[in-house]
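Please read through the structure below; I'll follow up with questions.
Removed from the display is one protein chain of the complex; every other protein chain stays in position.
In order of appearance the chains are A, B and C, and numbering begins at 1 in each one.
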Amino acid sequence: MSPSNVLPRAVARFLLLPIGMIAVALFVKGLSSTGDGFAAGTVAALGVALQYVVFGHREAERCLPVRRAPLAAVVGLALGIAIGFAPLLSGDPAFTHLPPAGEKVAKLGTLELATSVAFDAAIFLTVFGMVVGIVRELAWAAEQETEEA
Amino acid sequence: MTDLLFLPLLVPWLAAVGLVLLDGRRPGVAWLAVGALAAHLAALAVLAARVFERGPEQAVTGEWPAGVGIVVRADALGMVFALLSSAVILAALVHETLAGVGGRRFPALVVFMAAGLTGLFLARDVFNFYVFFEVAMISAYALSTYGGEARQAGAAFVFAVVNLLGSFLFLIAVAGIYHQTGTLDMDGVTTGLAAAGPNAAILIAVLVLVAFSVKLGLFPFHPWLPAVYIGARPAVAAILAGALANIGSYGVLRFGADLLPAQLRAGSIVLVVLGSASIVYGAVQAIGRRDSAEVLAYSAIGQVGYVLVAVGVGGAVGLGAAVLYALVNGLNKALLFLSIDLRGWLVGAAFAVGAFSVVGVPPAAGFLGKVVMFRAGVETGSVALVVLIFLGGALSFLYMFQLYQTDFWAGAREVGRSAPRTRVVVLVLAVLVLALGAWPEPLLAVSRDAAEALGPEGP
Amino acid sequence: MTLLVSVVVAIVFGSGCYLLLKGDLFRVVAGTVLISNAAVLTLVGAGFTRGAAPIRPFPPGSEVSDPLVQALALTALIIGFGVTALLLTLAARVYASSRTVDLDQLSQIEATREDELEEAEA
Partner (left out) sequence: MTLDRRTVPTEAPEARTSEAGSATSDRTGRTAESGAAADGHPPARPDGPFPPAAALAATLAALAFAATLYAWLRGGGSIDLPWAPTLGLRLHFRLDALGALYALLATGIGAVVFLYSGRYLRLHLSHQGRPARDERSFYAFMLLFTVSMVGLATAQDLLLLFVFWDLTAIASYFLIGFDRHEAASWSGALMALLVTGITAVLLLVGSVMLFVAYGTFSLPEIIAEARPGPALTVAAALIALAGLAKSAQVPFHFWLPNAMAAPTPVSAYLHSAAMVAAGVLLIGRTYPLLQESELVLDGMLVVGLASMLAGGLIALTRERLKQVLAYSTVAQYGYMVALYGLGGAAGAAGGAFVVAAHALAKSALFMVSGAVTRASGGEERLGRLGGRWRTMPVVAGAGALAAAALAGLPLTAGFFKDELLFKAALEHGPVVTALVAAGPVLTLAYIGRFWGRIFLGSPKEAPTGPRSLATTLVAPIAVLALISLVFGLWTAPLESLAAEAGSVSLGGEPAGLSVAYHLDARATNLIALGVYTLGGLLLATYPRWLPVAQAFALVALRFGPERAYVSSLRQANRLSSALHRFEVRDLRRRVAAVLVPCGVLVTAGFLATPTLGQYEVGPLDGRDAPLAIVLALAAAAALAAMAPRSQLVLVLVLSSAGYSLAAVFALLGAPDVALVAVLVETLFALLFVAVFSLLPGGVLDREQSLSVPPSRRWRDPLIAVVSGLFALAVVWGTLSSPVPRGPRISERLIELAPAAHAQDVVTAILSDFRGLDTLAEATVLLIALAGVGGALSRARSS
């Protein structure tokens, strides 16, 4: 990385914040507007991918906890499965969300705190983990390739 | 009691998610996967026992009305295929674990495939079927690279491209089904398609048939199959031929006999012709091949032809025959493919059992398949069909025993010795094939019940 | 409208098939991306209604687009993405081991391997 691309580096680092905000917004507005866990996860992952492109994988991984990306995906999916199938324990069919249809929901701003939100969060984690994981794999494979060449 | 309905799906699903993080090459991890699959199979067996005893069990996700939520149903047909597939997958995993797993993610992928297949066999929703179908398929694509050789990557690429094409055709069919019926729930789809325009319905039927023919590897959709089966490691080939191919048989039965019965009747001749072509083509190709995996790959092409012919014949007898043949064929293929890299006279005996089963010689279970096929053929009164089944059987005699003698008599498999423990699974499967032939009632009853679970075509 | 969507699906699908028939690995992957897009467009086109986005509150007086096909299309898109990502890395893997993206050469390699197998057995 030559000093000449200080600007892109600064921009990239700076963009991380708005990208994160967009992701959060997409997620929070998911149930009431366009966007959902998948979109949010992808946007967030694109933000991380931008760091890879600009900083290279070593530096990107130094400042971001992305080595655990596959773990995030696994935890997300496990969480999703847990939320989906937990109702079985109380004798309800799978994917019965709480609170039940028609009942009042606690609100956090505009976000209605139903278990389906947690489910969406699980999807967010999975998608984020998966995309970042693939970007990471490709980045390392690229390094390997250049070393061989 | 919906908890038991989801349990066979939940167990492998959760287990596989956990296994992804672990290194499957460690024996403990592989045995963990085996344990998970065994638990899954046990849950499935309990559920199946209940289904056979009391009839189908059904649940809708989230307690929504059927169609709004996804309908999940365990009926006899789904249970039969789920049991077979899971048993084959478990056998292959145990086999590979005993031999030593060579890939980090192999156990996880295998368990994922079990989960995907179970979901698929439980799905009573057209789109849900597609989603689980993709879960199973992507596991299969990833699995077919197992072994890490260059040819396996190439084969996996071919496998993925051709089958993706099939999947997308199926997806287009799903879109058509929704547009024609306004629902995705299979019960609604059945009534909706019965009232749909004949042209639209037949186009949907064609797409579905093509999609499943690709999975089955029927002639002329087969050319991807030999490359994949020959390149794959024995355990993977066993899973593909013994478990994954069931998607095709099950799909043709479910979508043909259950959802599109009128189109099935109209197109029965197409099915019979396609199946017959497969039988002859697969068998003739197999005769000249000298490598075990090659012979078995072409044999697989030929054997699924019988299933298609039986579905084409239709009626209680034909559909029952299709289920039974698919069951027996799955077991045969698992047994034979798993034996490929093994040696010794016990393996020879197990292979001979498999070979006798393929050609339909009792007491190996395969003879039941031949009995029901001939029954279906005789009942249609078609001499050509009976002659074809006879001819297919005669050719299979030739290729199976040429192979058996080359491998075990002329010593093609004498070089090197396999550790005794790696033979366990193959021997267990051989005993199972013999036992099912000697006591045929379970197979016959189960396949009859499965055929009866199919809508209007059932008796 | 139906015809228009169908024609576009046909064009996208046909272009995808053309790429599948082309001689190199990455064009094949590109072809599957196109075919995947064609399938998603078909799903969206299978909706019964067209109109505003299915988000409450609905604009008064106008019809709401069929939400179910949108959910299906989303799911299909994402599945297509996952599978294509795998396919892409498989292509990279094939290239890494055989050092060519040309399918003619790859099929020649496969044929040679098979012949060797036959000879080894005979």
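By definition in this document, a residue touches a chain if its C-beta (ideal position, glycine included) is under 8 Å from a C-beta of that chain, and two chains touch if they have at least 3 such contacts.
This structure is a prediction, so every number in the text was calculated from the model and none was measured.
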item	value
Touching partners, among the displayed chains, of the absent chain	A, B, C
Among B:226, B:261 or B:318, residue touching the chain not depicted	B:226
Touching residue (missing chain; options B:40, B:233, B:343 or B:448)	B:448
Residues belonging to chain A that touch the chain removed from view	26, 30-39, 42-43, 45-46, 49, 70, 73-74, 76-77, 80-81, 84, 94-95, 97, 99, 101-102, 105, 112, 114, 116-117, 119-120, 122-123, 126-127, 129-131, 133-135, 137-142, 144-145, 149
In chain C, positions touching the absent partner	1-24, 26-30, 33-34, 37-38, 40-42, 44-57, 64-71, 73-75, 77-86, 88-93, 95-97, 100-104, 106-107, 110-111, 114, 122
Residue ranges of chain B at the interface with the undisplayed chain	13, 17, 20, 61-62, 64-65, 67-70, 72, 103-105, 108-109, 112, 115-116, 119, 127-128, 131-132, 134-135, 138-139, 141-142, 145-146, 148, 150, 153, 156-158, 161-162, 165-166, 169, 172-173, 175-177, 179-185, 188, 192, 195-207, 209-210, 214, 220-224, 226-227, 266-267, 270, 281, 284-290, 356, 359-363, 367, 370-371, 374-375, 378-379, 386, 390, 393-395, 397-398, 401-402, 405-406, 409-411, 414, 439-441, 444-445, 448
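As a working rule, only the chains that are shown with their structure count from here on.
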item	value
Chain contact graph, described as a line, ring, star, complete graph or other shape	complete
Centre-of-Cα separation between chain B and chain A, whole angstrom	36
Computed distance of Cα centres, chain C from chain B, in Å	25
Multi-chain contact residues (two or more partners), chain C	82
Numbers and ranges of chain B residues touching at least 2 other chains	none
In the complex with chain B, residue positions of chain C that touch it	20, 25, 28, 32, 35-36, 38-39, 42-43, 45-48, 68-69, 72, 75-76, 79, 82-83, 86-87, 90-91, 93-94, 97-98, 106, 109-110, 113-114, 117-118, 120-122
Chain B residues touching chain A - in the complex, by the definition given at the top	2-3, 6-7, 10, 13-14, 17-18, 20-21, 59-63, 69-70, 72
Contacting residues of chain A [partner chain C, same complex]	32-34, 38, 127, 130, 134, 137-138, 141
